[in-house]
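Here is the structure we will look at, set down as structure tokens.
The complex appears here minus one protein chain, its other protein chains still in place.
Moving on, here comes subunit A:
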């Protein structure tokens, strides 16, 4: 089980409370597809991903980004039980979606940049540490059921 200090939990939950999940989710997924274009391989059904403008404006990208970040919220709500929280999603990503877990790490790094750009100086080094730890734990949990 992951050990969280009281301070880490506080940094995570208080920042999360201020996150616009729809906006941040859409932005994070769009940035993933733009900064690491090979990740577009999973989204051939999403229509036009031919340019950064197309990706940012793509309604399927926005909707899926929101879905992904909403799911991330489950980790924030269940910091002491992230493994169990993502067990089914892990199976899904392995067996149905066939997503290389490295992509979870890439998305985690992108999310950190999005949070930094939104929260500026409030995204202190301690905050960055807690959140980088969290995205790592989520990535690990999502990879855990792979076989």
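Basically, a residue touches a chain if its C-beta (ideal position, glycine included) is under 8 Å from a C-beta of that chain, and two chains touch if they have at least 3 such contacts; residues count from 1.
Rule of thumb we're sticking to: contacts and distances are computed from a predicted model.
Of the candidates "GATOR2 complex protein WDR24", "Nicotinamide-nucleotide adenylyltransferase", "Globin domain-containing protein" or "Annexin", the chain left out of this view carries the UniProt protein name "Globin domain-containing protein". Shown as candidates are A:22, A:91 or A:109; the residue that touches the absent chain is A:109. Residues of subunit A in contact with the chain left out of this view: 30-31, 34-35, 52, 55-56, 109, 112-114, 116-118, 120-121, 123, 125-126, 128-129, 132.
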